[in-house]
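Removed from the display is one protein chain of the complex; every other protein chain stays in position.
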C-alpha cells in the first residue's frame, strides 16, 4: 500500500462547515495509512433537499470527482444520504465511487434483520425510499422516518434536536419492530455513539460505513466495472457544461 | 380553452436538428388549439447517452422548464427516452411534466399485453430497464433491445439503419413474444408508421404519446400534485447553479 | 378525422340513470369532434359489486361491444371501476377498449408520487387491489379506502354522502401520505371538481380519463394488438351464449 | 362422514365427451365414500380458449354451481386449467370451490423445487402465466410451455400428440431445469402415468389434485370464508342473467 | 392401497407430551387405512424457538426421517410451524416430506383471500414471515401475529391462554381484514374447532392439513422429485454427524 490510500470525501453541497464536520467523521474511522481529502463544490445548492437540489449539485459533483481522480485519489465517497450523482460518477471515475446511503444499508444488513432509517424532514423520505428499493433492501428496511429536524439544525444540534432524533429512532424500534437504526443524513454523523448507547441497538452512520468500504475496495484492488453500464464513454462535444450564473439566477427565482 | 394550450416540448440535448425533428413529430399529432414550443438548452451535451449526460443536461433542462413556465406554457414534454430531469422538473413547474418514456409505456400498456422497447445502442439499455421498473411495467415490458444504431444516424436514417431497427423489432415479436413495439429514442419518431405497417403490430412513439397525454392533462385541469414529494420548495441560497465554462472543460477532458 | 370519433361508453350494469350520469361526465370532457354513445346492457345485474356481478355482466358487455363495433364505434370505454370484461372485450373488438380504473391509475401516476383510491364499500376493495397489482401500480397506489357509501347513494349524493367521501380522501392524504386521489366508482364522477378544490390535490376521475385516453389512441391510430393474447379467434360452435331467463332466476335465488 | 361426500366436478365447456373423460379421471382417485357428480353446462362455448370463452362460460358455471349446492354437493371442482369462474363461484357456494390449476400448482410445490406447466397451444400461455402469479408460484414455476396440441386432439390422443407433449415436457426438464411437470389442460389427465414413467419425474394432473384437495377440505370441515371478499351478497334485482339466444348469436358473428 | 399408508409424524423437539398431543391431532383426521407413527428425536432442544433450535434439532430430525423410511413409512410430516429440516429431509427421503406451515398456508389459500397466522411469541414471527415469502404467500398472508403465549403453556391451555389466542385472531380479522386464521404452532392443534365456532371464520391447523396432504400425495403416487435440487446424493465420508455430548454442553453454556 506504499504511499497509502487517498480518499476523496465529497460533500455535494456548498456549506463548508458541513464539509468540515464530515471530514471529522471520516478521519475518526480511517486507517492509519489513509489520507482523507474532504471537499465541497464551489457552486451549487447550500443543502440537498429533494430532486431539484440533487439535479443542480450533480454536475458540480462530477467536476470534483474528475478533479479528485486527476489528483490521484484512489476512491470517492459522496457524503449525502441521497447518493446524488453516484451513478453518473461511476462512469467518470476509474476508482470506486460510494454513496453513504448505499454503504450504510449494506453494512446494516449484515448485523440487523430489520433496520429503520431516521432522516431529517418528511420531503426527504420518498427519495430515500427509492434508494431502499434500488439497493434491494425493501424487505430489511422496515421504515424511513423523518425526525422533523431541519438539516441546518444539525450543524450544532441542540438538546431538543437530539431528542427528536432519538424519539424517532425509539418509535422505529417499538412501532416498526426495527432492531437497528441508520442515520439518514451526513449531518447526523456525530450523534451515532450516544444514540447507540442510549437505545442499546446498533446505530449505523453512512460516512463511517462508506470510508471503510472505500478502504476495503482499494485494499482488494477492486473498482467499478468498466465493461457494462459504467463504461467510460469517449467525450462528445458539449457546448457548455452548465447554465451560466445569470441563467441560474432565473432558476432560483422560478 | 380560449387562447389554446401552449406546450413546451424540450429536447434536452443541444442538437438543433434533432429539436426540429421532434417539433415535427409533436405538431403532427397536436390538436388544432395547441401551440408547440420546441426548444433545446443552449448548453449541455450534444446527445444523451447514459447517466453522465443525463446529469449534465438536467440543470439546463430545469432552466428551460422554468423559462417555459414564465412564458406561460401549460405543460412540458421532455423529449428524450431516458426521461432526464423529469422528477426534478415536477418540483419546479406548476404545470404537468411528462417524459416520453413514461408516456409511451403507459400508452402501450392499454393496447398490448407484452411490449418490447427497441432503442439505439446497448449502453442505453440499463437506464431504460430502470425506467421500466420505476413505471411498474416489469411484467408487461418483455424486452429492451438495442438495434445497434447510433443516435446521430437517426437524423437521416439510411435504409440499413431502418432495417436494423425493423429486424430488432421483429426479433422481439418472435423471440420475446412481444405484441407491440415502443420506439426507445426520440430520434426514431418518424419511423413509426412504416414499422407498424410492415410488422402489423402497434408501434408506439413517445413524442406523440407525450404530446397527447399533456393535452389530456391540460384539458382535465390536472397538474402535478404539490402536496407530497413534488412540493415546490422555497428557494435557498445557491452560490452558482453550475460549473463555469472553464471547469466544465476539465470535465470533458476527464 | 373527417366524420369525427365515435366513442362507445358502456355502463356495464342495467341502471339507466347511472348510464345518463356517465354520459354527462363523458361529454363534459370530450373534444368537439367526438360523439359519445352511452349505453348499458339490456340485461344483467343492476350494479356491479364483486366477482359474481362482474361474471354475470360480462357476456352482456361483450354483446354491447360487438354491437358498438358493428355500428362503427372507434373505441370503447367500460365505465365501471372493476374494469369488468375489458380483457375479453379486447379479443372481440378491433378498436381499443379502455377500463376506467386503468385509465385513472395511468393518468394519476404521471402527476402524483403516491395516490390513493377512494371507493364505495369495503367489499369492493379486494377487486380494486387486484387491479392495482395488474396495472403495476403497487408502489404508487398507497391505499384503497372505502368511504362506506352504497353505490346507489351516489345517484343523488346527499351532503352526508359527500362528506364521507371527502373525509375518506382526507384520511388518505394524512394517514397514507397520499398526494392525489382517484375516485374509485363511475358514480362519483360529478364530485371531482369540488373535492379537488377543497382538498387542494389532484382528483382523478376514471370516466374523464378514459374518454381522453380513447381519443388519444384514435388520434394516434393505435388499437389493441391482434398478434398476441388479444388475437381475435375464429368463432367456435357455442350452444347458447348464456343461461335462459328461468335458469338465471334460480341463480338469483341461490 | 355418514352419507359420504358428494363432489361436483364441473367441466365448464359443453363438450360431453370431455366431461366423461374428466369423470373417469376424478373417479380414479376419489375415496370409497365419495360420489363424483360430473357435469357440464347446457350452453356456452364448446371449449375454453382465452378470456372471451372464459367470460362466456362463467355465468353458466355459476348456474351449475348453484344447482350443485341445491342438490347437496359438498364441494365443487372446476375442471379447466384456466380456473374460469372460480373467484365468482366462491361467492355463491357455501362449500369450497377448487380450480384444477390452483390445485395442481399447490400440490406440485411441495414435491418439486422448480416445476413447468405443459399446456395445449400458445394462446393459452398468458392466461396460465397470470394464474401462476395469482397463486404465488412465480419463483417455483419456471416455464409455461405450449405443446402445440389442439384441445380437441386430446379426446383420443394419437401417438404424435403424445410425443409432442412428452417432448415439450422433456424440453422443460432440460432447458428450464424443471424437476416436475404439471399437465396444463383437463384433457391431458389420462397421460400422466405414462409420462411420469418415461420422464422419471413427478407429473401432476389437476383433476386428480383438485378431487383430493376437495375431499381434504370436506374432511376437515373447511369451506370458503364468508367474512371477506367471498362473502355471499344479498341478491339484487337483475333483469335477466344473460344475453338471449338471439343476441348471443350476434356475438358469435362478431 | 393394500396394507394401508404408514405416516411418520415427527415432532422435532424432545418433549414427549407434545408428541402425544400431535399424535392425537393427526389421528383425529387420518383416514381409516392410515397408521400414524408419531415420534420425537431422542436428543435435541426441548422446544423449537428460533434459528438456533432449528439448527440443533435438524440433524436429529434427519436421523428420524431416515429411520422412518427404513421402517417403511410412506410419507413424513414435520410437525413444527418453523418447518425445520424439511428442505434437507427431502434430499434424504424417497417419500414426500411435508412441513405443517407449508401445508397450512397452501390449504388456507384456497378458501380465504386474506389469511393471518397467530403464533406463540414475538421471536417466532420473523422465521414464519420468511416461510410466508418462501411459499409465495406474501400477498395472501396479511399478518403474522404473536399471542404472547409461551409454547409450554399450550400443553394444558388455561382460559387466559385461550383468550389471548382468540383475541389475537380477532384483532387480525378486524385490523388486518383477515378472513381466515392459521394457528401457527403445532401445540395449538386442539383449539381450532372452538376458535372457528366463536370467530365464525375458517381456522386452519397445520398438523391436520399436513396429514391430509400426505395422504393425498401417497394416494396419487406422488413423491419429492429426485431430479433437481432434492436429488439424493451419494453418501460422503463424514467424521461424525454431530457434536459429542460434552461439546454440546459447552454450547448450552455459551
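Just so it is clear, A, B, C, D and E label the chains in written order, and each chain counts residues from 1 on its own.
One rule holds for everything that comes next: a residue touches a chain if its C-beta (ideal position, glycine included) is under 8 Å from a C-beta of that chain, and two chains touch if they have at least 3 such contacts.
Everything quoted here is computed from the prediction, not taken from an experiment.
Undergrad: Specify the residue from the set E:49, E:83 or E:102 that touches the hidden chain.
TA: Reading the full complex, the residue touching the unseen chain is E:49.
Undergrad: Which one touches the absent chain: A:26, A:57 or A:109?
TA: Residue touching the chain left out of view: A:109.
Undergrad: Return the single residue from D:47, D:76 or D:113 that touches the missing chain.
TA: D:113
Undergrad: Pick out the residues on chain A that sit against the missing chain.
TA: 29, 31, 96, 98, 102-103, 106-107, 109-114, 135-140, 173, 177-180, 196, 200-202, 204, 208-209, 212-213, 215-217, 219-225, 227-230
Undergrad: Can you list where chain E touches the absent chain?
TA: 14, 41-47, 49-52, 54-56, 58-60, 62-63, 66-67, 69-70, 85, 87-88, 90-92, 123, 125-127, 228-229, 231, 233, 235-245, 247-254
We take it that only the chains that are shown with their structure count from here on.
Undergrad: As a quick test, compute the distance in whole Å between the mean CA positions of chain B and chain E.
TA: That pair's centroid distance is 54 Å.
Undergrad: By residue number and range, which residues of chain E touch two or more other chains?
TA: 113-114, 139
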